[in-house]
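Complex shown without one protein chain; remaining protein chains in place.
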Amino acid sequence: MVKQGVIHIHRSMGRVILYALLCLAFFPSLTTAAVSDPASVFSAANNFIAAGDYQKAIETLGAIPKPDPNTSGSDFVKSRIQTASLYHALKQTKKAQAACHDVLELFPDNKEARNFLIALKKEEIPFYILFFRDCTRFLPSLLKGAVLTLALTFLTMVISPLGGLFIALGRMSRFKSFAGLCWFIIWFFRGTPLLLQLFFIYYGLPALGITFSPFTAAIIGLSLNYSAYLGEIIRGGIESIGHGQMEAAKAIGMTYTQAMRRVIIPQTYKRLLPPIGNEFIALIKDTALVSTIAMVELMRSADQMFNTYFNVNVLIIAAMVYLAFTTVFTLVFERIEKKVGAYENR
Amino acid sequence: MVKQGVIHIHRSMGRVILYALLCLAFFPSLTTAAVSDPASVFSAANNFIAAGDYQKAIETLGAIPKPDPNTSGSDFVKSRIQTASLYHALKQTKKAQAACHDVLELFPDNKEARNFLIALKKEEIPFYILFFRDCTRFLPSLLKGAVLTLALTFLTMVISPLGGLFIALGRMSRFKSFAGLCWFIIWFFRGTPLLLQLFFIYYGLPALGITFSPFTAAIIGLSLNYSAYLGEIIRGGIESIGHGQMEAAKAIGMTYTQAMRRVIIPQTYKRLLPPIGNEFIALIKDTALVSTIAMVELMRSADQMFNTYFNVNVLIIAAMVYLAFTTVFTLVFERIEKKVGAYENR
Amino acid sequence: ASFDTIKAKGELRIGLDDSFPPMGYRIDDGTLTGFDIDAAEELGKRLGIKIVWTPTAWDGVIHALNSGMFDCIWNGMTITPERAEKVLFTKPYILDGQVAVVRFDEKRFTSYKDLGGKIIGAQKGSSAIKAIEKLPVKPSAVKEYTDNPKALLDLEAGRIDAVIIDNVTGRDTISKRIGKFKTLPGFISKEPFGVAFRQADAQLLNTIQKTIDDMVADGTMAKISMKWFAEDITDPSKW
Amino acid sequence: MKTGENVILHLENITKKFGKVTAIDQVTLSVKAGERIVIIGPSGSGKSTLLRAVNILEEIDHGRIFFKGDPVGYTAIKGKQILDSPKNISRLRSKIGMVFQNFNLFPHMTVLANIMEGPVTVLKKTKNEAEKTARDMLKKVDLSDKWQVYPATLSGGQKQRVAIARALAMNPEIMLFDEPTSALDPELVGEVFNTILSLAKEGMTMIIVTHHMGFAREVADRVVFMEKGAMVAEAPPEKFFSACMENKRIADFIQNIL
Partner (left out) sequence: MKTGENVILHLENITKKFGKVTAIDQVTLSVKAGERIVIIGPSGSGKSTLLRAVNILEEIDHGRIFFKGDPVGYTAIKGKQILDSPKNISRLRSKIGMVFQNFNLFPHMTVLANIMEGPVTVLKKTKNEAEKTARDMLKKVDLSDKWQVYPATLSGGQKQRVAIARALAMNPEIMLFDEPTSALDPELVGEVFNTILSLAKEGMTMIIVTHHMGFAREVADRVVFMEKGAMVAEAPPEKFFSACMENKRIADFIQNIL
């Protein structure tokens, strides 16, 4: 221990000497810095900081006196805040706090000093308590954003199965051109990023004279994309129903539409639930993409709060909310799967 | 035909009358607008525009004379450019061009008039030629971005199957805590948006002292996410191989590792190819998300160019590049599927 | 409206975009706060009138002023010639402009001249991008970000060397992230803020201007500036 | 051509090709009311296709189909035969009962719902009416106690009997059976044949494709032998199983089956 201490002293002495030489060589002004001129004090301090000698920088900054009543006091505040920062960097929390209090004594409203004190206090609190506090602090706003996430999810969950059914029937249609169109829709929307699709709908279409609100654009983008995916899934489901079912339905005189509605499609429910459930869980997460088209849903509110508070916990809490959603959805879908189409198990 | 013409005249006459009445009622100043005062000319024209009567607005603007040599001419320029805009709105391209030329005659360098003329000329070119021109113009830069897209895709395609295999074997491991960890990884990465994960890795982790370059962050985020997805797929594949295979392997003296490597895993290849192929196609599109963490891949370059040129074709061309990628990948995977594991078909 | 009608009504309606920290924005519980809020409320106290804050979209703010939705815009509005054609501005009451933010312990540069060949970040589509062209030296690369905080996070993570940002926003962030950043001395470009009135309301403007002048003279403005920026950036002598 | 009053179904020269395969080759066949026709023939000889052509599940290339004297299924436009409207075809099918080899019951409906489906959806009967009919039909096929179960729980023979009840519930003029017992375990064949026999006794007109010669002999008024899409022989069973045996192909076929 003692030995280490010695070495440490030697090292810092070496640094001081090096620094002194540097000063003599490059910053001749420093050595003669007049205490009275704030500008040169700050520039001297900056040079010390640049050289890594925070202690010396603090000493230099100390030369700025408490302000006279007839000056603005800004140099004083600046010097003390910088002092506090330097003490903080040196992990001397008490001294950093003292420097902040120096400022607040004269300017009780000063935001910077106040924020600094709060930040310093936070560092003394254990992580889990801070995290819990952040939860109570950020969750309400995040949940407000989450409402929109759920709204987007549910609306898309209502629209896209209908769209998907339409596309699936379209692809199986006798009208070649219509079937081709449906094929194209599927190919296009499954072949390009949803992000690009949303971008095009929200930012691109106005150039062609079609302008949507962010919410409408989001719903259109999500619904088209998911309709394309569900279209393929539903088609697969319908085609997995044996041909005999359609023939049996026709043989008792049903039309194609009647057979589809009464015989074929009801049989697909059970088979389609697991893949559709998976899509819906993917959907919850994909709603995060609409944050890029100016919609303040969960992801965007997390982003905004992260931007404001620079607090990583915001992202973690948002992740927890998403996890809660996806987990609950998964469980609900497993429940429904067990209930629907029990006829196959009996 | 004649009859329609008559109706048309009647209609526009009706509009004129209606407008005249409106003017009398609400804008008494208009009817007496002095021709000499530019300010009132512009305000009168603006009122006509607000009322939807562009023709009248054009007439009014015409009152601004060609400038004397000793005036700035700014009113004149302004009036003619506005005239051109109005003609453009009325789809009278020739007249709009004439108005621009009026300006250029006196001020040959006027940027506004020049740009307007270029824009007008563009509108005369058929869409497909413009689109083709845009292709040659934007494709090179987009393809530069696409190189990064492909790099991200391929790297993740190499890493994530390994990660997935590791996670899959982990979940089946006898060590409960390790299996639990793997379960958690799967649950977490499949339950939260990739966007949020990338965000956390790139912007969040530095706060905890871990800083990655954008590329590293992108690869880590994509790989973790896809490893989690592939983990579940691979586990499903392994579990789909009958228990008897493991027993037979053990019965000839193989260890668990040997049995996995030589007997079980090779049998999963064929079954895993289709779902893994699907994941990789999703991956190509998911690379677009790294545009949010300051990586200039295909999506981001399209975004940048769109912001610079406000040209929707950029987005369409980018979509085409993505489509080309996903289509080629799909075809390649179908090929491979046919070749691998032919033993099951013989 | 003249000052007399305002006085008679007892309220001055001020238009603002309430998401512009630190000039005017809302904190967690939704209350409005910021430099402009403090300054205008002080002004209202002195004139004995109530300040009614009227949030509006920044895009159409001048149109909204001219259509009478409120009496003035007091929201960190940069005085520009184009705007001056449409509205009347007070004298500049604060100096904003583009500055460079670097890491607190940055050892390599102390002035704008040192930024040559470095990687600089700025918000996509902001006037900071234009300000980069005015730098005395050429940076090696410019990275554009969707928002300023992302640029500052990248700066903190060491992925870039400096962020060009407007003074008030930069200072606001610095004050929240104590000990992380500092600004390089001086401005790249200077953009003074003013309060905007309808062109017809010269008389109202005069009354308000006089009160603001008083607030500058007796140090009130300086105090508010100290509160928000830890520095007096309302003092024209320092511009 | 108008056919005799008591002819329910008349096929005239019908031909159906799948690519190069001629599945039905100029078949002409009349079925009188109450008549029971059994079609036999080797695999791929076009028996199923013929039945399916009758209720237009398969579109024929040439020839005409008359149902109770009227041409059905196709209309001639400018000399070309084109398919009738879906509505007319549906109406025709509702009058022709069909029973498939694989039962093709609707697995998501109970037995009762399977039988009610046609009357309710196609004939627009009320639920009550339809349920009454359905229960009657279930009694006929001797499955009254199974009305509320799902098909998955039934044995093959029971499934086929439900399928017969489902067809009967439409009150068809003629019944088509396409190898109704070939998907059944041997011990279950009997119950299905008994059901068909009792139908026959009630005077139902029917065409049955089967490989069971014993049953053919018992139920048929006429036996038809098909080969390569064509009708090769046609005779009452007594005559068929004696005289036609002189035809070597038929003799071989029957030898192989027994």
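Annotations
Letters A, B, C and D mark the chains as written, and numbering starts fresh at 1 in each.
Just so it is clear, a contact is a pair of C-beta atoms (placed from the backbone, for glycine too) under 8 Å apart; a residue touches a chain by one contact, two chains touch by 3 or more.
Everything numeric in this text was worked out from a predicted model, so none of it was measured.
Checked against the full complex, the candidates B:90, B:210, B:248 or B:331 give a single residue touching the omitted chain, namely B:248. Of the candidate positions B:79, B:97 or B:267, contact with the unshown chain belongs to B:267.
Counting over the whole complex, chain B has residues 242, 244-245, 247-256, 258, 262-263, 266-267, 341, 343-346 touching the chain that is not drawn.
The rule is simple: only the chains that are shown with their structure count from here on.
Distance between chain A and chain C, defined via averaged C-alpha coordinates, is recorded as 27 Å.
With centres set at the average Cα position, the gap from chain B to chain C is 33 Å. Under the contact definition stated at the top, the residues of chain B that touch 2 or more other chains are 203, 292.
Residue positions of chain D with contacts to 2 or more other chains are absent.
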